[in-house]
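Note that one protein chain is taken out, while the other chains of the complex remain in position.
What follows is subunit A.
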Amino acid sequence: MANDREVLREIWDGKLPICFQLDQEEIMEIQQPDPFYVMVPRLSYFPLVTDKMKRHFLRYISQESADSEMWLDYNGQPLKWHYPIGFLYDLYCGSDPQLPWTLTVHFTKFPENILLHCTNKDVVEAHFMSTIKEADVLKHRGQVMSTMQKKDHNQLWLGLQNDKFDQFWAINRRLMESHGENEGFKHIPIRIYSDDGTCNQRLVSPKNNDGSRKILQQLISEIFPDKTEVKLRTHGIMIPPDTPLQWLSEHMSYPDNFLHLCVC
């Protein structure tokens, strides 16, 4: 049961200071553009928070590239907009935290084979909703999502978009409830990423074969049998290895209902 409001609130309030800088090659004005600082929620996505920044930098680039799509990189690594911002920070910057996070803004040379195109916020919404559905299929065989109405889906999305904790959790609570006598999810929607960004998604049950609660340590030994000292990070913290997976999924999932864990 997702009833530990303190944890949820702490996670929801997590914000990152980010410094956007325009790529030096794309500056077309004599005057150097000022870097753009902003606090962004960890759980949000980049296309939802970059409107003002984009307007700021449009003044300094050439006219012909003004209409082309904007993209971001960190240390030459293009950032995938369809991951939550906090997860991206944990993935690329988690082991060597440096704040504020400095990102480079590009308007040209879109890396077609690395990034997905994102023309407007409807694309982000479609991706977000499809990820939630995937997680629900894993947890409840898709029963909760399919019983929801269109306005509930809209409320989920608007709650995330406008950073409204109560609006979002009023709906998301239903997704985090477990059904049946077993008191647990069917499977845990979990993705484990390595340093190089490769993703590892497995069918993980919240219980062991004997019916006891499965903890993180058991999962790590299942996935990485040859490594002994593996630590996982999410939301900027190291997870204690004895944390049960069921509780982890209920409280530490991102808004898309997945556990995004980084190996470090």
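By our rule, a residue touches a chain if its C-beta (ideal position, glycine included) is under 8 Å from a C-beta of that chain, and two chains touch if they have at least 3 such contacts; residues count from 1.
Keep in mind that, in the parts below, contacts and distances are computed from a predicted model.
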Choices "E2 ubiquitin-conjugating enzyme", "Propionyl-CoA carboxylase alpha chain, mitochondrial", "Autophagy-related protein 16 domain-containing protein" or "Centromere protein M" - which one is the UniProt name of the chain not shown: "Autophagy-related protein 16 domain-containing protein"
Residue among A:Glu25, A:Asp196 or A:Asp242 touching the omitted chain: A:Asp242
Residue of A:Ile11, A:Met145 or A:Leu160 touching the missing chain in the full complex: A:Ile11
Touching residues (missing chain, whole complex) on subunit A: 4, 6-7, 10-11, 13-17, 34, 36-39, 97, 99-100, 235-240, 242-244, 247, 252
